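The complex appears here minus one protein chain, its other protein chains still in place.
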Amino acid sequence: MRLLAVLLAFASLATAQEKVLRIPIRADGPKTLDPVRGSTQYEAEVCEQVYETLVQYSYLEYPKLEPLLLEEMPKVDGLVYRFKLKKGVRFRDDPCFPDGKGRELVAKDVFYSWKRMADKRNQPKAWWLFEQTIKGFDAYREAQNKAGKFDYDAPVEGMRILSDHEFEVELTEPVYRFLYVLAMFQTAVVPREAAERYGDAFSGHPVGTGPFLLSRDEDWQRTKSIVLHRNPGYREAFFPDAGGEARHEAAGKRIPFADRIEITFFQEDQPMWLEWKAKNLDYVTVPSENFTEAYTKRKRTLRPEWEEQGVTSAPIPLLDFIWQCGFNMEDPLVGGYTEEKRALRKAISYAVDLEETNDRFYNSINVVYDGMIPPGLDGHPPEGRSPKGARGPDLDKARALLAKAGYPDGKGLPPLEYWSATGTIQQEMLELLQRQLGKIGVQLKPRFVDFSQLTEAVHEKRAQLFGFAWGSDYPDGENNLALFYGPNESPGSNSFNYKNAEYDELYQRIRTMGPSPERTELYARMRDMVLEDCPFVGAMARTRFYLIRPRLRNCRPCETFWNWLKYLDVDPGAK
Amino acid sequence: MLFSRAVRKFRKSRLAVISAIGILAYLAIGIGIFLGLVTREDAFECVGPNHVPGFGAAQKPEKRFDDVDFELGLFERALKRGDKEEALAEIRLGRRRVADVPVEELEKRLDAAFEIFDELDVSRDLNREPQLWPKLGELEAAAARLWQPLEGRDAFSQRVKLAFGTDRQGRSILLRSVYAVKIALQIGIIVGVASVIVGTLLGAAAAYYGGWVDHLVQWLYSTLSSVPYLVLLSVLVFMFQGSAVEQSLVPLYAAFGLTFWIGPCRVVRGEVLRIKQLDYVQAATALGQRRSLILLKHVIPNVSHVMLVQFSLLFISAIKAEVVLTFLGLGVKDEPSWGIMISQAKQEVVNGFFWQIGAATAVMFLLVLAFNIFTDALQDALDPKHIA
Partner (left out) sequence: MWQYVVRKLLWNIPVYLGILLVVMVALRVNDPVWARLGKNATQEQYEQTKEDLGLHESFLRQYGRLLNGFDLDRYSWDKHGRTVRQELSQAVWPSLAIAGPALVLTTLVALLTALLAAFRRGRPLDRWLMAGAVVGMSISYVVYVILGQYFGAYKLNEWVGREIFAIQGYDRSQPLWWVQYCLLPVLINAALAVGYDARFYRAVIVEESTRDHVRTARAKGLSERRVWLKHVLRNAMISVITHVMITLPFLVAGQIVIEVYFGIPGMGSTLITAILGKDFPIVQGFTAVFAALFIVTNIATDVLYAVVDPRVRLQ
């Protein structure tokens, strides 16, 4: 019976000339579809189809920001931002509304949604985005969470409604990232009726204004797949027109194109790769193990057999900051800011050969660079090299520094505890690191734990040396510089527990600066300050390689934002 | 008397003799490694490009090109460094060293190699363009000129190191799987001997003295054998986590020791219960000899064959359990062992590279097989009632 139903489903799929997008997520998918509870890329990937933010990244002119729910970009007058919402934006139909008809989105929905990020009972993951940003918001959060009941109607000094479609926000200081924050899915607008009616179940029952919707809750099979349908009530919206010679063939056409999106979650590379080869996916990110199957290793050009199928390729440099080895600056042995301690850390840094790691484990597709600001952003050093960077391998320097630190040839230095997530690759990477450091006589003692335990150990400042990575939330070096800001120390994002008063002062300054040569200079200065103290050995940034089937049109993958699925068109006949 | 007959019976089985020789050969290797034949550094040293197949098996042109790329990269990066001489001196792949020529000459050779490299680099897919293959040969020859030619012993040693190919990090699979013999023997012998001694003493005492001693020993082994042994092993390894000896082999020894004495204890107890009734023991008792003396002088020597069999059974279990525990992340961490090699080969298997898992399995298989046959033959020879 059940099998029959499956077969019938297949049959109906084949006959209807529906436009279906078939997309993989290389993970177990989102944990929640409630924007304020979300934090991972996978949650963004689904949430951004069903919910919308005030502004979005321009699809054709990334990283430019453009209005989405707004009529126009906000008018800035000193610390006051004036917003004007688009008219006629409606939430999808849902039983939570009177008569089940979706109502229009208005200004108070925006503030309600933001206030949800302040309510601890919602378990919000991204309050930090709004921290010390809007006048009176922090105090409101404090007071409401202390009170027995969180009052969403209580006023916030800096958040003022002018009319149904107009509101203004007053900031505490000109925080530059504010606009980027408004493009992040956590600040997407949700209707109060739904959030209150569904409570915890709201996580699995999204009610948004987005181009797609979850028609039945069962369409989301946790850890397996999710199916989204086109939102029939989606307002008139069109494919962007960049103008000039860059005019896209789809420019001016009504979006979204697809009737349905089928997203499958893959917890392993191999099944995903097999599905892709069976032409069951419209695009795929190439697993590093299969890299040479798709590309020639040196030039990274697509192999002819793929080109013959009409497959195209899109390499996306990721805003990554992967460090080989981070130091806990509060550790009595490797931490501290004296000359000797600095020499010890630099000695280790000089002994490490990141290119070898890159070659052996990533098919040389990573970019190795000095500092913490990934390629493509202001503050990234020219050619990836900073004069302050202690880039290895330079064993002579390493040995000299080690002697200066008081451990000639590693004598007297106890084995250092290196924390890493469990996994064969991690074990092997550690062996490589052990071999490299062994050349100067530094011993590592591995501690392999689960990823969640690794972050916990780092957050509790228990890990002496540790390796993991940071992916930028928005394309601005400030996001990565925040990783070394003193007050962000563990359990905040400053896992290194790096503290430097001068640096903190500079950070306060750049927080409120827009892009300018002056700011770039400050970024570089801050970067080099950190490099001078050497709280990590690194860094690397990955490149994600997308392969795209010919039936998929208008595809320009980007991983900073995800609402571009609405721009994708497919040829329903082709496979 | 018992023994001479057993030895004759044992020697009659050709398989048993071969397996005994095999075991001795492994023992010799183990001793050799112990004396420094293969050092820990050898097992970690990078001897060539990654994933080179064994026995110089042919590779696809693309892979050959990548390998040359890897070698040229080593030189290129070294020549970019401040102190070129020093940087060049640090380059080594196994026995291979940088050619003994002035830096200028080397730079020239590198340039020449890169010239050919660039010509080939226009190709989209070398596997499909046989007309370029001769050029690839030229490139390999040009790259070879960067290295000091290997002669005599060095050449032989390099060939040996590459005999089973290399792993992901370009380390010699042969050396690693051979070095692992030491770890295996170490674990097998220490655990085997310790468990057999403890088990025999407790088992013999239980059977011989009876009464509360017997009850206590039986209780002890019933208790310990009630927890599935993999679970018990894991818990015992847990016991040592976070302690000073965590990364060493001590937790493994302790865990194996605590679980493995049960087997010999049970068997010896049964055997001693039988021996106890024999005339000569009765006679010794009647003569008024001290009981502990009788136990040591008359009883235990008569279970020595059981001990031998038990030892070889435990030896096998110990080295197999090492692989499992290591695979689960609880075993050996710091040294190349078969367990480490097999779990590192997981990824390679997906890509169809079987040299590492093959080598580790083969070297381990031969030892375990030899021991299995040896044990069977031993049981046959010593225990007329045993049916193999």
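For clarity, chains are labelled A and B in written order, and residue numbers in each chain start from 1.
The criterion applied here is as follows: a contact is a pair of C-beta atoms (placed from the backbone, for glycine too) under 8 Å apart; a residue touches a chain by one contact, two chains touch by 3 or more.
All values derive from a computational prediction rather than experimental measurement.
Trainee: With the full complex in mind, choose from B:230, B:273 or B:308 the residue touching the hidden chain.
Mentor: B:230
Trainee: Among B:89, B:141 or B:239, single out the residue that touches the unshown chain.
Mentor: Of all options in B:89, B:141 or B:239, contact with the hidden chain holds for B:239.
Trainee: If you put the missing chain back, which residues of subunit A would it touch?
Mentor: Residues of subunit A in touch with the missing chain: 2-3, 6, 221, 223-224, 267-268, 270-271, 274, 278, 331, 422, 448-450, 452-453, 457, 460-462.
Trainee: Considering the whole complex, not just the chains shown, which residues of subunit B touch the missing one?
Mentor: 219-220, 222-224, 226-231, 234-243, 320, 323-324, 327-330, 338-339, 342-343, 345-346, 349-350, 357, 361, 364-365, 368-369, 372-373, 376, 387-388
What we mean here is this: only the chains that are shown with their structure count from here on.
Trainee: Can you compute the centre-to-centre distance for subunit A and subunit B, using the mean CA position of each chain? Integer Å is fine.
Mentor: So the centroids are 44 Å from each other.
Trainee: Where on subunit B is subunit A touching in the complex?
Mentor: The contact residues of subunit B facing subunit A are 44-46, 50, 62, 65-66, 69-70, 73, 77, 81-83, 86, 90, 121, 124-125, 128, 168-170, 247, 329, 333-334, 340, 343-344, 346-347, 350-351.
Trainee: Considering the complex alone, what residue numbers of subunit A touch subunit B?
Mentor: 270, 289, 292, 296-299, 301, 303-304, 355, 359-361, 393-396, 422, 424-425, 427-428, 431-432, 434-435, 438, 445-446, 448
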